[in-house]
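Reading through the structure tokens given below for one structure.
Only one protein chain is missing from this complex, and each of the others stays in its spot.
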Amino acid sequence: MTNAELLQLLSDVRAGRVSDHDASAQILARIRQLPFEDLGFARVDTHRELRQGFPEVVLGLGKTPEQIAAIAERIVGHGQALLITRAEPAAFAAVQAVIPNAIYHPAARVITLPQGEVPRGNGTILIACAGTSDLPVAEEAALTASAMGNDVDRLYDVGVAGLHRLLNEQARLYSARAIIVVAGMEGALPSVVAGLVQVPVIAVPTSVGYGASFGGIAALLGMLNSCANGVAVVNIDNGFGAGAMASLINHL
Amino acid sequence: MTNAELLQLLSDVRAGRVSDHDASAQILARIRQLPFEDLGFARVDTHRELRQGFPEVVLGLGKTPEQIAAIAERIVGHGQALLITRAEPAAFAAVQAVIPNAIYHPAARVITLPQGEVPRGNGTILIACAGTSDLPVAEEAALTASAMGNDVDRLYDVGVAGLHRLLNEQARLYSARAIIVVAGMEGALPSVVAGLVQVPVIAVPTSVGYGASFGGIAALLGMLNSCANGVAVVNIDNGFGAGAMASLINHL
Amino acid sequence: MTNAELLQLLSDVRAGRVSDHDASAQILARIRQLPFEDLGFARVDTHRELRQGFPEVVLGLGKTPEQIAAIAERIVGHGQALLITRAEPAAFAAVQAVIPNAIYHPAARVITLPQGEVPRGNGTILIACAGTSDLPVAEEAALTASAMGNDVDRLYDVGVAGLHRLLNEQARLYSARAIIVVAGMEGALPSVVAGLVQVPVIAVPTSVGYGASFGGIAALLGMLNSCANGVAVVNIDNGFGAGAMASLINHL
Amino acid sequence: MTNAELLQLLSDVRAGRVSDHDASAQILARIRQLPFEDLGFARVDTHRELRQGFPEVVLGLGKTPEQIAAIAERIVGHGQALLITRAEPAAFAAVQAVIPNAIYHPAARVITLPQGEVPRGNGTILIACAGTSDLPVAEEAALTASAMGNDVDRLYDVGVAGLHRLLNEQARLYSARAIIVVAGMEGALPSVVAGLVQVPVIAVPTSVGYGASFGGIAALLGMLNSCANGVAVVNIDNGFGAGAMASLINHL
Amino acid sequence: MTNAELLQLLSDVRAGRVSDHDASAQILARIRQLPFEDLGFARVDTHRELRQGFPEVVLGLGKTPEQIAAIAERIVGHGQALLITRAEPAAFAAVQAVIPNAIYHPAARVITLPQGEVPRGNGTILIACAGTSDLPVAEEAALTASAMGNDVDRLYDVGVAGLHRLLNEQARLYSARAIIVVAGMEGALPSVVAGLVQVPVIAVPTSVGYGASFGGIAALLGMLNSCANGVAVVNIDNGFGAGAMASLINHL
Amino acid sequence: MTNAELLQLLSDVRAGRVSDHDASAQILARIRQLPFEDLGFARVDTHRELRQGFPEVVLGLGKTPEQIAAIAERIVGHGQALLITRAEPAAFAAVQAVIPNAIYHPAARVITLPQGEVPRGNGTILIACAGTSDLPVAEEAALTASAMGNDVDRLYDVGVAGLHRLLNEQARLYSARAIIVVAGMEGALPSVVAGLVQVPVIAVPTSVGYGASFGGIAALLGMLNSCANGVAVVNIDNGFGAGAMASLINHL
Amino acid sequence: MTNAELLQLLSDVRAGRVSDHDASAQILARIRQLPFEDLGFARVDTHRELRQGFPEVVLGLGKTPEQIAAIAERIVGHGQALLITRAEPAAFAAVQAVIPNAIYHPAARVITLPQGEVPRGNGTILIACAGTSDLPVAEEAALTASAMGNDVDRLYDVGVAGLHRLLNEQARLYSARAIIVVAGMEGALPSVVAGLVQVPVIAVPTSVGYGASFGGIAALLGMLNSCANGVAVVNIDNGFGAGAMASLINHL
Partner (left out) sequence: MTNAELLQLLSDVRAGRVSDHDASAQILARIRQLPFEDLGFARVDTHRELRQGFPEVVLGLGKTPEQIAAIAERIVGHGQALLITRAEPAAFAAVQAVIPNAIYHPAARVITLPQGEVPRGNGTILIACAGTSDLPVAEEAALTASAMGNDVDRLYDVGVAGLHRLLNEQARLYSARAIIVVAGMEGALPSVVAGLVQVPVIAVPTSVGYGASFGGIAALLGMLNSCANGVAVVNIDNGFGAGAMASLINHL
């Protein structure tokens, strides 16, 4: 409730257009107002778009297909763009039943439905990944960034064991406004990339590897300990988080 | 064996109503008496209700359906209320075969059968959870608290990333006598809740999350390190433990 | 700002006793009002007593003696009771310079100054510890509970390797309204105590031990995995947290 | 090769009963002799019985049914007793095909075939476990100890949350020559038992539990940090190891 | 070596202004040229400013005072701005001996010397911290961001246990172009902040805490598992890294 | 209280030699009797010798010199043998002030005073250690076993990297009734020893090593995972625990 | 691009045989040239053979069968030897469809196709493993070393619990030029082997074991902490890595 609104209301009170009780109720109501819809098992944050520039994104993990579909229905019902991550095929089936034109990206386990006006980012977000096995996470990042209004450039399988594959593409590195680097195993790629460029690097460790990779811990630690400047890290396999962070940066 | 009972017995000895040998045997027997029933693979603690206010609760995890059903039969046979947690459908099938009116709550994997007189708690136990995925654990807590004689209020999907969803419900927070807060991922909700209220908060980390959530360790550590006063923690996913703790508090 | 206050203000507006701009400013000011004092490096929460029943408690750890003394001065200046934990002798020297009657408890590294009216708890809080080495943490809990208005009963060195030491004191266990159990090494004492009583048990793991005790992790895990009902856990060595939690329970 | 044998051989050399080359070969052969049978994928240690008092025991884990059966066949072929642990039903099927009278104990996943003369232990080995879920590991220990020639006494479901169940059986504790204590969750039972008796206690942590039990780590750490004397620990779920250790002690 | 330069060189070759051998040597030299100065124990990257917008920053940790001073001397000798982090007083003494006007910030353990032209960032970087103990890390971030040409706003001691302290300052949150959030213990502040704003949040876990904070692991995990969008994390206590990342973002 | 005592008492009651109230009090008193001495900060278990064959042993770690001296005084005052482990020189000074003939073993940080009649073990306990750095722990084990009435044989610096040093001493291995093996780093020695002998092996991991030895975790895990039969493990650096365990075995 | 090539090109420029623009383009092209083939999801490093002596090896883990087959096709298309590790049967089916004479080694999950001229190593690589369960990893190492042109000697099931099985084969140990030692559980075998020989030992921890083996961590730590000289370690279950390392050594 802004100062202007308050002044208008108070002037209405003085003019007798609004009673004291009504005005009091109105002010308290605005404070108490529900910027979400309560489904019992979930509170859909329908004002997220206003507050953060993109509607609420649904994390499919740990929700039943029925819950996912019900939440999706509300979001789409508000005319907002739909983005669901970690969606298994069964979840997509349930969503498709209520939103027939929803699109499934199986490699990334992502469901999308473009809707409404999403503001465009200012530059390109480059998404680099170290190996073919990192592709699902890289795609989750790419689809997220794309859904949030950004141009996306994909640079895949450029791990540090064959440096020439990366050095060969320096031009693409230099033309990005933000770079997402996805890597498993020892997670060294973000350090090398950040040493070459002058834009923020979002590092995404993946659970790719075996043995002492410990489901991505090795890559995570490698990235947190990067000796290069301009690297920040998101959770293991969190392609979505990297895409959202890069999008915020690209919209500045 | 109380002093009064002993005095009575000794007076009986003096009066010749009881022989020395009988009295001695009687005293030793009371010390040795078995307040449990031995099934070979399990010792059902039939005196738990007397000692702790609620009959023995059965943890289904790691027991075969046959073992669970056999234990349940004894408890119900003593006229006591039945509460089984971590019960898979196969366990319920075995229980139902011997206790036809047992009730299964599939989301929480809990079996209940209200029986006997359970003393009522003094106030309401509020159960808050951060996200939809925490619901199974929250329900285990709610069903436990409810079975143990408490009024329960459920407040779900009020995680800290959309604070207004929680702040909007402060009245419900203030009207509870004990609060259970269930959260996965970073487990920040208990700190925020405990900063707002003046009653004990039982925090339950859940295994919800991925990557560096490490099956609930992130949430557990977050809760143990809470900067707010009045927070104590139970095991990851231990909705039952939180419900039992809150019930003890609410019965004081 | 309550409904009654708002109605009064609006009636003042209508009557011309308050201008629109003043009323608007007044409402916004109340929303923006500062329930804390800003020292630059710290914001002393002077309304904590109102909100949570006890003034802000100062954690000495990580603060310089000067910072601790400055914060303490503000709290005492508001006529509120002082409680500082993890206070090294140097911190006490700095505090004493500005608050000469402050009291230092060296074993527990706690500074206290009783002031104002602290509401009394309803029963006794029993503080049990497993070994002599757990004493500093137990004392932090005891001093905290005591400062917060509770009667405290100390039962020390009753570890499970000599069960008769504990069983001998069952009467004291039964007469408590809440029990704090402090233990290092394997941390088994809370399970045994909780199996005997019908009141909530707050378990405090200590960093006492060596080798695979890992600075209290062994005890912490033991307590989180307690097979007994009615146990909740606070951080390793967090005597303060246990005392505060038990006090909240005892004030219900 | 003993001194006596060598002297005899040398006297044979001098007497011409044995040529130099033969004697040299004979000495080197004895040094190189094979006290095992080489199956390519395994070297069956057929002299283990002589060296350690019981034939080689087969750990089924990680071996194919075919490999297990082939090894079992060699052991039985030498007239030695058979003991296979961690044997899945498919492994038993393969063993039974070549050793029809082998016996399968499904709860413990153990295969046995008594054969030959196993020396008897001197006293009784008591096997206590904390809960019903610990039974498979306890049975592995019991079957191992039994196969190795020991009298075994089983005392199950006597966890510390209901102390009277254990205290009621002190006589059985006192009559054992070695005690194996099997427990999951917080693993507190060995400390309590060792505080009551005067014989060695072998503690076996089990992977029973959930959340912060971390597959038995909590119990393992609890046991390693036992505040009681006379406790030593074997690997998580290693019922076999405990049985073998207790048997060695009981044969002293 | 750009295409234009190459064409010019080749035209010089054709015109006889440059011999073949000279041209060949010149091309190879440019490829081999040393954009660093070799001190034996260190290679000072004097072209870092060109490549990444700010001269090489010296991490004092693990270097001797002599090594630090020698490196600092080279940087300052090139007329570049000096920034040394993790500098103990002994290191500053050594630096001051060769660079008398260097400035020491003891709380943050940072040495600075503004020199040359540092490009200004576009907006303000807000640095929020949860508690007074997080101040050294927050100051390292603030000094880094400031040295790199950014306006900095400090918002300290706004932890989640007293939410009103943060909510009261939302205007400052909204006016920042990038936000650094520094927190120890449960590390919940970044989630709450990121839920309120629309700009990137760089989260810095600190080693503040005790017991199960494990030197900052609890805070680190909490931040990596943030349920809010737009959060990326740097290493524990890495105020410098956060400042450098925020500066890159603010210069876009 | 035995049956015989009870019968006598009851006969006294009948004969009027003891009143009902006196008898009742006497019975209850015996149940409540204190088999320990309460020093406030410690409960000295003066009946431990009766119950477990050796008086209470004092763990010096975490106790003040004054507390250690006070406890020691009580034990010696009962005419019992004294054994204090983890005793720093300051603790010995305090003990010596009240018990002048106490003996200090600095390498093992152990204080002893032989007193009373300690029953002799049946055979020899061999104590092997892998390297010179393991000596303090090995000596703690040796002094413990010796104080508890056992013959001790020391075999030091026989690590597996030079197998001939161990194989050369097989005769001593074979003549022991129980073997304690102390090793740090990879902790492989117990497996090799247990593969050669037919008696129980108590393995003691030490914190000797660096880097990925993690303060003894590597050795601990190696020993828990021993592929040899007849190995049980005690806590890292727990020479005392191994000595006590071996003594129990040697007294069977 | 070598000096000689450059001089030739420049002489062509001067002679007018090559235009300036062509020469410039040619130089830049060589710098930018692609020593890999871009499949979109993968960049096949077709020059790896030149650079490292063996064509790119495909890690099957985390790749779809279609991706594996496509990469394999390119490698074979270049006439290079094929080696795919961690190949499940489905992957082999896809490979076989395009490369009918590819060979599958199911125990090791390896696909091979010998092609082209692979340079021979100088000596024999011995591959020792501790138990039958380590066989799959040992075979991966053996097949890798063999494919890379080395003579391989297999010595299986020679774990330290039965030392005579290893000591009996010392001749084979002494005749190797490099030794790979594969072991799970406590991972002690490399220390014992390295103590006997004078050639480099590559240690491979396996995930064989249970409980506190933690999926190979125990073995990994044991090997990293080896008290013997001349041991270096590769990742858990990384038979391929050991084979490749040993091959490099054997080709020196």
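Letters A, B, C, D, E, F and G name the chains as they come in the text, with residue numbers starting at 1 for each one.
Rule of thumb we're sticking to: contacts are C-beta pairs under 8 Å (C-beta built on N, C-alpha and C of every residue); 3 or more make two chains touch, one makes a residue touch a chain.
Everything quoted here is computed from the prediction, not taken from an experiment.
Taking every chain of the complex into account, the absent chain touches A, D, E, F, G. If you put the hidden chain back, the residue from E:G216, E:G230 or E:G243 that touches it is E:G216. The missing chain, though absent from the display, is touched by one residue of G:L10, G:A219 or G:A244; that residue is G:A244. Touching the omitted chain from subunit G are residues 51-54, 57, 122, 177-178, 196-200, 202, 220, 224-225, 229-236, 241-242, 244-245, 248-249, 252. Interface residues of subunit D with the unshown chain, by the touch rule above, are 3, 6-7, 10-11, 13-14, 20-21, 23-24, 27-28. Contacts to the hidden chain, counted on subunit E, fall at residues 32, 34-36, 40-43, 45, 48, 59, 61-63, 67, 71, 86, 205, 207, 215-217, 220, 235-238.
Throughout what follows, only the chains that are shown with their structure count from here on.
Centres computed as Cα averages put subunit C at a distance of 51 Å from subunit D.
Residues of subunit E in contact with two or more other chains: 131, 162, 196, 211-213, 224-225, 229.
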